[in-house]
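In what follows, a structure is listed as structure tokens, so that the remarks can point back to it.
Missing here: one protein chain of the complex. Every other protein chain is in place.
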Amino acid sequence: MTAATASTKATTSAPDPADSSTATTVEFRALSKSFGATVALDGLDLTARPGELLALLGPSGCGKTTALRMLAGFERPDSGQVLVDGQDISGVPAHRRDAGMVFQSYSLFPHLTAADNVAFGLKMRRTGAAERRKRAHELLELVGLPQHADRFPHQLSGGQQQRVALARALALRPKVLLLDEPLSALDAKVRVTLREEIRRLQQELRITTVFVTHDQEEALSTADRVAVMRDGRLEQVAAPAELYDTPATAFVAEFVGTMNRLPGVMADGDVEVLGQRLPVRGAAPAQGPVDVLVRPEALEATADGEGRSRVLTAAFHGSVTRLTLSLPDGATVKADVPSHRAATLPAGATVTVTLPQRPVLVDGPTA
Amino acid sequence: MARLTRKPLWRGAVGLLAGLYFLVPVAASVIFTVDVPGQGFTLDAYSGIVSADGFTDSLLLTLELAAATIVLVMVLLVPALVAVRLGAPRLRPVLEIICSLPLVVPSVALVSGYSSVLRWGPEHLSRTPLFQTFTAVQDKRFPFVLVLAYTVMALPLAYRALDSGLRAVDVRVLVEAARSCGASAPRAVLQVVLPNLRGALLNASFLTLALVLGEYTVGALLGYQPFAVWIVNTGGNQAQLSVAVSVLSLVVTWMLLLVFAALGRPRDRSRSLSRSRRAGRDAAAPAPIAQEVA
Partner (left out) sequence: MTLRTKAPAGMLAALPLVLFMLVAFGLPAVAMLTGAFSTSSDAPGGAQWTTANLTDSVQGAYLTGLVSSVKLSALSALLAAVLGLPLAQAVVTSRHRALREGVLAASGVLANFGGVPLAFAFIATLGNAGVLTEHLGLTGAGWSLYTFWGLVIVYLYFLLPLMVLAITPALEGLRKQWREAAQNNGATGFQYWRYVALPVLAPSLLGGYVLLFGSAFAAYATAAALGSGSVPLITVQIADALSGNVLVGQGNIALALSLDMVVVAGLVMAVYVPLQRRSARWLD
């Protein structure tokens, strides 16, 4: 009882974006937009909750950047609305919106120092020079670059430039922070540290943030919720773990993480695959052949002299080893096994492949 | 975008004014040549060009000078630029400075230097074999001294055109790749590097050609009569004829430009290159991992 109370207390005192009273809600309502013959957005409905970091994830051309640019005021919707705290902001010009944006790259003004870049917005609002300097310094400190205030953009590394851009985006204390693939031009290592830092800052400031990215790992590791988009529409929005474990559609399943397709046959609402009969989750055709979608770590491969599957290659990935297996019917799949077990499964070994007895997602002609 | 919301009226206005300023003199020149006071409409100015005294000679002279200048510019510049990229990158700024020096000496000043050098000939060298060289380069039929001066004047333009072409290709990698495929070094340069520089070579040639076709100062002040000098000399008594030739020479230059552009299409190529590079950057998104299996 006491332990339970204590744990409740702990969770409520931790920053909980969902019930932050000061943070902002952003709503996309039935947004549509075409560029000539290309449909960028096709009735997008999506809400960013107060104080959360919402990632927009999808392949290029899925409309995620267009949605973000509408929020910033750089594009106008053909139809639909963008609501910030319930107010339609469609008529507000870009320079009067309360949304700080970090661009993909090269967005710092080349003729201004880091500090002047950060203070640019304050200058536009005719804030005094002393106040500007103070605020710029604060923000540079916040992003860990206080000693670089007087450097010009070309004297900064790519990661440092994006930190300055982040500070600039926060300078006017915006209601919403917009991140348009801010890490995509950076090295892998810098990308990871910077995304952790963005997350830390975002939680510290409790600012509602929309983060556009095509990198699923980035989205899953950084966001409170991830919205997967495809062809201008929302495919699924869910917390990262939920998205990974129970994807709503085959598209989400395959876009997020690695996914195997195993040949199966529908039978009375269940699916027969690898000699097993498994229940089906989500939509499925009534009859006929389907693809069964299974993660590599869900496939169980055991060494078996009489097994009808064979190990083609084994690739060491640290704690797990990824096997490429050829199934009895010739299909090739990937399976992850703990590396300490991999020694019994060298290339050429015969194995038996089984699936855990859990509902699976299938992709079929009428699914 | 805000731009979509308001019509770019200013752009139309600017375009219209600029169009007027640049087209009116050309149109007026045409009217001037075909509408002669007291005669009404006539094409005499144009039909009289070919038979005009000195026209063919000066035009041929200019074309020969242009051809010789282009050859000399290329022979001097191309091996130097390619070799420096291949083997002596530290010489590059030196070459750039050498080729930019003529920019500091306006053509009038250059010609004053030339004329005083040419005066040395009779004054100091009349008893040496060099004197014959002096006479030879000043031959009225083909004054090679003009080719020398034109080459100097064309070097900065040609250098920039070739250098930007070379910047777009990695000469070193190209040559090494060709040599690893068994080509000799000269063959690698001739058959691999030069074809990749076609646009830049044509561009440099065109700039040189345009310079020589329009060049007046050096020719006039050294006392020769290439095309531009002939136009001015004729203008004194036959204004219509000179204007007609001017109009024609402008038209011819335009057509040459079109020909060179069609031959090289350097602009198009660089454009599509940069576009695909940009597209490549956008598409740098790591492919969804699921594709591994598919």
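Labels A and B are assigned to the chains in the order they are written; within every chain, residues are numbered from 1.
Convention: contacts are C-beta pairs under 8 Å (C-beta built on N, C-alpha and C of every residue); 3 or more make two chains touch, one makes a residue touch a chain.
Not measured: the values here are computed from a predicted model.
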item	value
Chains in view that touch the one left out, judged over the entire complex	A, B
Contact partner of the left-out chain, one of A:A171, A:L201 or A:V294	A:A171
Of B:A136, B:A177 or B:V232, the residue in touch with the unshown chain	B:V232
Absent-chain interface as seen on chain B, which is shown	2, 8, 10-11, 14-15, 18, 21-22, 24-26, 28-29, 31-33, 35, 37, 75-77, 79-80, 82-84, 86-88, 91, 95, 98, 100-117, 120, 123, 148-149, 151-152, 155, 157, 185, 207, 210-211, 213-217, 220-221, 228, 231-232, 235, 239, 242-243, 246-247, 249-250, 253-254, 257, 261, 267
Chain A residues touching the omitted chain (full complex)	72-74, 93-97, 99-101, 103-111, 120-121, 123-125, 154, 165, 168-169, 171-172
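We adopt the following convention: only the chains that are shown with their structure count from here on.
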item	value
Distance from the mean Cα position of chain B to that of chain A, given in whole angstrom	54
